[in-house]
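As you look at this complex, bear in mind that one protein chain is not there, while each of the others sits in place.
Chains here go by letter, A, B and C, matching the order in which they are written, and residues are numbered from 1 within each.
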Amino acid sequence: MPAVEWNDQLLQLAEDLCDAARWCSTRGWVPATAGNFSFRTAAADGGRIFITASGLDKGAITPADLLEIDLDCTVLAGAGRPSAETSLHGVIYRGRADTRAIFHVHSIWNTLLSDRFAADGAVPLEGYEVLKALTGVSTHEHRELVPILENSQEYTGLSLKLTEVLRAFPNAHGVLLRKHGLYTWGESIAGARRHLEALEFLFEVEARRLMSAS
Amino acid sequence: MPAVEWNDQLLQLAEDLCDAARWCSTRGWVPATAGNFSFRTAAADGGRIFITASGLDKGAITPADLLEIDLDCTVLAGAGRPSAETSLHGVIYRGRADTRAIFHVHSIWNTLLSDRFAADGAVPLEGYEVLKALTGVSTHEHRELVPILENSQEYTGLSLKLTEVLRAFPNAHGVLLRKHGLYTWGESIAGARRHLEALEFLFEVEARRLMSAS
Amino acid sequence: MPAVEWNDQLLQLAEDLCDAARWCSTRGWVPATAGNFSFRTAAADGGRIFITASGLDKGAITPADLLEIDLDCTVLAGAGRPSAETSLHGVIYRGRADTRAIFHVHSIWNTLLSDRFAADGAVPLEGYEVLKALTGVSTHEHRELVPILENSQEYTGLSLKLTEVLRAFPNAHGVLLRKHGLYTWGESIAGARRHLEALEFLFEVEARRLMSAS
Partner (left out) sequence: MPAVEWNDQLLQLAEDLCDAARWCSTRGWVPATAGNFSFRTAAADGGRIFITASGLDKGAITPADLLEIDLDCTVLAGAGRPSAETSLHGVIYRGRADTRAIFHVHSIWNTLLSDRFAADGAVPLEGYEVLKALTGVSTHEHRELVPILENSQEYTGLSLKLTEVLRAFPNAHGVLLRKHGLYTWGESIAGARRHLEALEFLFEVEARRLMSAS
């Protein structure tokens, strides 16, 4: 496999992605080498995709740990093994044309809610000011549904189900895998980070509210 | 718009404000570019007001991200867009003449309590030693009421309601917006920070107490 | 008031005390300028006492913020105002002859338990391995009682009650003030820090256990 050929612009994006991954590590959202992170360059720049390789501690990740892949998730350049979940990034880039970054994390609160609302098919988040951090939401009077997929190790089937869910929830800003974690995305690395932080804040508020006695 | 003309004294205040904002970010109180922060100079120095611009990550904020505004919230200098909530800072500076700094944050606990006590109109905090950190409170035998306003995206109406609430609760050290966040203030940047830290500590204690099973 | 005359040994102790105070700040145990910290030199060195001045942010404290006091809590040297709680440090140094450091902190969990067990007069901690971190405790088969005093702003009366409690609980490693905080101490600064960390760990475990639904 050839090495990635970095240029200044690509390297800046790679640094921003790794910075976001290390920040997630400080929040406890990528325990035990969990999680994966990718970005895509502008269409004018070929829409190239770079993703973290499998099995690494995200708290110590650097651009050298990224693989370049195509939209079918074939590895084009870089050292290391792709994660089995790489295919889900491809599904999201194909299903959401304006996506430029995807973050996948495991948090205490998204794990808890993904199980609690599994029978409902989605976690509802409603009436919070922080919802305005989600692209296209301009008021707290909004009901965000974060759809939940059953977890699976069979990634071909899971990819199909994710494709369907993205169509069924065209306005969703994230998708949960049950007892597994959250996928969220954005029109930039900063946008994906903003979506992640907003959703995790709201998951914690909702989980604490629902899990209290009254 | 002209650039802000800093002098040493102003710049020190700006650095102190940004330091407080970055500290709030480490506490998780300004998720996803939420929150805003302002200070006002002494009357002898013209009572000039400086406030964080809209949409920035408060964990990376610097004096270059501040706007100078007047008491009617017209922008006088600086780069960037003012937040829609800038008008609420103006209401507080007009309603509390000795205010020199205002902090607005979203925390897990203030969000939860602002909803739980919405029907009562205020969160009561009573009998705690930490209440003594609030200016003018000299004993734990004190009942602090933190009034709650319904959240709204219609800021003219919200400004009027905030004006009324400040009159109705002349001794309040903070105001909550429902499912949105806290506004608190002080006679200095350090004073606002002390009020914020005391109120958030007490919100967490009260929320944990009320949300427990017994 | 004269300045403190530091020598190398004193200054090292002062640095160790300030380091402990700043560490407590990172843990959230001294919110809004709360808390106070003192050490006493060896009897051979005169048993001199140094304590943090009132009203300071403990996250930024340095030896210049310490006052030298005598056993009756009269200030002998240093800049700044003594805290009203300085007298409680004197009570502990008189009642526990081998005490060389005293820490006073406000945590979420000690505040909650000090109220929950107020009618019982003490928080019981039993059967935990971490109890062995308390001086003189060599097995987990130990029942530690942390006595609780009603909070008061009348420090002469409070000092008398603390004196009685120290006699009534000769083996206690700490005392709680209701809805206020914890006093703990040790035969060295490191010993007081070890006691503090052990008690706060156990308060959190017990509070979470008791506050759960089952």
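The criterion applied here is as follows: a residue touches a chain if its C-beta (ideal position, glycine included) is under 8 Å from a C-beta of that chain, and two chains touch if they have at least 3 such contacts.
Everything numeric in this text was worked out from a predicted model, so none of it was measured.
Among the chains on display, the ones the left-out chain touches in the entire complex are A, C. Note on the undisplayed chain: of the listed residues C:5, C:129 or C:154, the one touching it is C:129. When the omitted chain is restored, the residue from A:34, A:131, A:165 or A:205 that touches it is A:34.
Those residues of chain A that touch the chain absent from the view are 28, 31-34, 57, 106, 108, 111-112, 115, 151, 153, 177, 179-181, 207, 210-213.
Residues touching the missing chain, restricted to chain C, are 127-130, 133, 138-141, 190, 194-195, 197-198, 200-201, 204-205, 208-209, 212-214 (touch as defined at the top).
Simple rule for what comes next: only the chains that are shown with their structure count from here on.
In the absence of chain B, the touching network of the other chains comes apart as A | C. Comparing the residue numbers each copy contributes, chain A and chain B share less than half of them at their mutual interface.
Chain centres here are Cα averages; for chain A and chain C they lie 45 Å apart.
The set of chain A residues that touch two or more partner chains comprises 213.
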